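For this depiction, one protein chain was excluded, whereas all remaining protein chains were kept in their positions.
== subunit A ==
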Amino acid sequence: MEQEQKLWELFGRELSGRLTDKERLDMEMLKKQFPDAARQYEMLGALQFRSRERQSQERNEEMLGRIFAAAGEEPEPAMSDAFPEPPRRRRLWLAAIPLAAAVCAGIWFWTGQGQQDEKGWSTVQTRKGSKSKLTLPDGTEVILNAGSSLSYTEGFRNGVRHVRLNGEGYFKVVKNAEHPFIVTTNAVEVRVLGTEFNLQAYDSESTTETTLISGKVEVMVKKDGKSYMLAPRQKLAVQHTLPEPVSALPATHPDSDPGLPEVALTAADTDSRDSSLTAGAWVENRLVFNDEPLESLARRLERWYNVEVEIRDDALKQARFTGSVENEPVDQILEILTTIRPIRYKISATKIIIY
């Protein structure tokens, strides 16, 4: 009996990682002597233990609100996204970022000192590889795509509804006839009365696209001051030349296709399978590409997955792809692309090379 007690003590020491070589030998001997205890210990080792009672998400958020309040912090506009558990490790860390987990994985707030500029704009920013959903003070919901920022003024509560967007956002604007909702980007100004629409306005892209899902919006093109009323399922694309890098590159930017009109009002692109609009697909973690050059698709992958993508073959940059992928890790997407057209690629920890 004493010997069996000794065995359990050795088990305890083994767990603590403080077992000497001599003790390990003793333990092995005693295990043979007490096979039942050895078996029981082995089975215990196979178990995890959890508290049954868990704090609910709501309770956690409520506590967190109290904590910020007690710390003298103005609570942020309601964050509606839950905090996900960190994704489990997989073979490849690149592949380990399924989009669903990337949603709301990261968002930066700037408020108070340094976060608000002198004119009282507050900025919410998503990093590459993450999306975020936020509710503005008037109840309007905005889902921000990866690598985007949205600023709004302090006066928001008092009726002024003016935001600035760089990047892509899906807006569900709360109706308020007295106070139009205005989104300003570099190229356009969108005036809204209460509607759902997608606005893609990355500084780094050569077009700004407003796609109306429902309701009514008026888009003013800043360059010439002309306005366009959009009907649901219509898209207004505005071409703009990107600022050239200082080092003199060839005069024509690869993206500026002279054959395209500068402003085009067309029917919105739809997914051929179910004729849903492609413009809002990213909100549901669907990556839809419709006759899209690999070069622009690569830039989207860079933002979505926070990776660098290099295309080594110039001809390949212009190769066009059509498809729709849902919730796939980036290596799966590349795999799918190779079935559409034979491309080769390499994935390293920080970079994807297509050649």
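List of remarks:
To be clear about the criterion, a residue touches a chain if its C-beta (ideal position, glycine included) is under 8 Å from a C-beta of that chain, and two chains touch if they have at least 3 such contacts; residues count from 1.
Methods note: contacts and distances are computed from a predicted model.
You can't see one chain of this complex, but its UniProt record names it "RNA polymerase sigma-70 factor", from the set "DNA-binding protein", "ABC transporter permease", "3-isopropylmalate dehydratase small subunit" or "RNA polymerase sigma-70 factor". Residue-wise, the contact with the chain that is not shown comes from A:Gly12, picked out of A:Gly12, A:Gly139 or A:Gly159.
What subunit A contributes to its contact with the hidden chain is residues 5, 8-9, 11-13, 15-18, 36-37, 39-41, 43-44, 46-55, 57, 60-61, 63-64, 66-68, 70-73, 76, 79, 83, 106-109.
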